[in-house]
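As you look at this complex, bear in mind that one protein chain is not there, while each of the others sits in place.
The block that comes next holds subunit A.
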Amino acid sequence: MGMYRIKFDAGTLLLSTHRLIWRDQKNHECCMAIPLSQIVFIEEQAAGIGKRRLFVEQSSTKISFSFQAFEDLSKLMIKAKEMVELSRSIANKIKEKQGDVTEDEERGGIMSLTEVYCLVNRARGMELLSPEDLVNACKMLEALKLPLRLRVFDSGVMVIELQSHKEEEMVASALETVSEKGSLTSEEFAKLVGMSVLLAKERLLLAEKMGHLCRDDSVEGLRFYPNLFMTQS
């Protein structure tokens, strides 16, 4: 397998959460995109006045871009390199924590972004991440083929879950638990299963959305029952 060298001149560079995109300045139809997960190496090189040059190594191809944008470059460099590093370190930190499973602290493959924020920043001690930094890094997890992903529930609650974690399967076991007890509130369910109330509620809401549970909303709180319309038809 040989190495291919390609040169792209006079264009504009864009960085999205998943790709590096180069577009020809003159012919806007002509563009190329590299998935960030395939970038092995990235470096700025010398270029003429009014121009910048970026060298990118992707699997078996070396690509060189030259473009005009001054201010974009430093942001790009920081973003591309550091975002990749950041996402990887976050994934590691979460994995470490997943690894310490104690009897009453089984996380079940899912964590709220608030928990991740505290976890990661407490571990860092300094050069902390802003909430926005964390959200942006987490958006890249899936693209970087890391075993974690960011998920946003309908309510707006954001979580990180293991790729192997199938929330829809957890719903099936949630239905069993609720059926056993007749009915459960989010707090009761959370206590039984050993999850945070926030995530317990999201799981029950998902179960309801999928038609397995139905709700009884009263002053006493929100209580979930197995959906007998489904099971007894």
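Criterion: a contact is a pair of C-beta atoms (placed from the backbone, for glycine too) under 8 Å apart; a residue touches a chain by one contact, two chains touch by 3 or more; residues count from 1.
Definition applied: contacts and distances are computed from a predicted model.
Student: Name the omitted chain as UniProt records it, choosing among "Glucosamine-6-phosphate isomerase", "Exostosin-2", "Vacuolar-sorting protein SNF8" or "Small ribosomal subunit protein mS29".
Tutor: Options "Glucosamine-6-phosphate isomerase", "Exostosin-2", "Vacuolar-sorting protein SNF8" or "Small ribosomal subunit protein mS29" considered; the missing chain's recorded name is "Vacuolar-sorting protein SNF8".
Student: Identify the residue among A:118, A:172 or A:230 that touches the chain left out of the display.
Tutor: Missing-chain contact among the listed residues: A:118.
Student: Which subunit A residues touch the hidden chain?
Tutor: Looking at subunit A, the ones touching the missing chain are residues 49-50, 78, 82, 105, 107, 112-115, 117-118, 121-122, 126-135, 152, 155-158, 195-196, 198, 217-222.
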